[in-house]
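The following block contains the structure, expressed as structure tokens.
Shown here: the complex without one of its protein chains, the others still in place.
Presenting chain A:
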């Protein structure tokens, strides 16, 4: 299910390359000189397209440490822009800590809820099961803004106004349709004999869930956790509406506000540094967990 298994491998040489591919001649031609000559335009073209996708990221990383007028890094290379970022209002460490707190709490809540919920939906029959599942999926249908406005009022009433915990609760709720769906199909993919055998051996249903099923659905949990982290780390609108204290802003909000810092003069260098700090964890996680990332998309597409 990984990113590199999407089409049938043509290992045997006799297996036909999947016919829809417009991508040039048969594979075996790649070895001959004529084949290479034929494939070169293809490589150049696709390489250029790939570069378009990478270029903005690479440029930002380079520009954030390169000299530039109107920033804190006027001549020579260095980390002046990161110093600006570090000194902005409550300081970048504060915002990083806020973002990390919201993200980790969201991930923890999403994992626990969808782990238990997925188990319930996959293994038990209980009254209201289908309605609850459908209502959970219906969260997807409702616009973000439609829910954030009443949530702003509700969180105020229960004393969670201007609170990072409130933001994490809201973000975890928005993760539930995908997480519950994915955990349900993960549990359904595990043979029932596995947990039944554990229960015959004297495990309680929770014991079976914890000792036998947890390892079996671990890939699903990693995917759910990864998506919850990326969503929470990057979320902009929920903290924008629910947080109004600059001490408690999350990083995306802080970097966005940073632009209007000095009388409307935008410090582009510090913004670049902010984008790098924001993007780095996401890209590292993406590269490390690429398989789980793609699997998440695909499970949605297969069953959706």
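Keep in mind that, in the parts below, a residue touches a chain if its C-beta (ideal position, glycine included) is under 8 Å from a C-beta of that chain, and two chains touch if they have at least 3 such contacts; residues count from 1.
In this text, contacts and distances are computed from a predicted model.
Can you pick, from "Carboxymuconolactone decarboxylase family protein", "ABC transporter permease", "Xanthine dehydrogenase family protein subunit M" or "NADH-quinone oxidoreductase subunit D", the UniProt name of the chain not shown?
Not shown, but named in UniProt as "ABC transporter permease".
Could you tell which one of A:96, A:190 or A:282 touches the chain left off the display?
Per the contact definition at the top, the residue touching the missing chain is A:282.
In the complete complex, the non-displayed chain touches which residues of chain A?
Its contact residues with the unshown chain are 3-10, 16-23, 27, 43, 46-47, 49-54, 56-57, 59-60, 63, 68, 70, 112-114, 116-117, 119-121, 123-129, 132, 135-136, 138-139, 141-147, 149-154, 157-158, 169-170, 172-173, 176, 180, 205, 230, 233-237, 240-241, 252, 255-256, 259, 266, 268-269, 271-272, 274-275, 278-279, 282-283, 285-287, 290, 293-294, 297-298, 300-302, 304.
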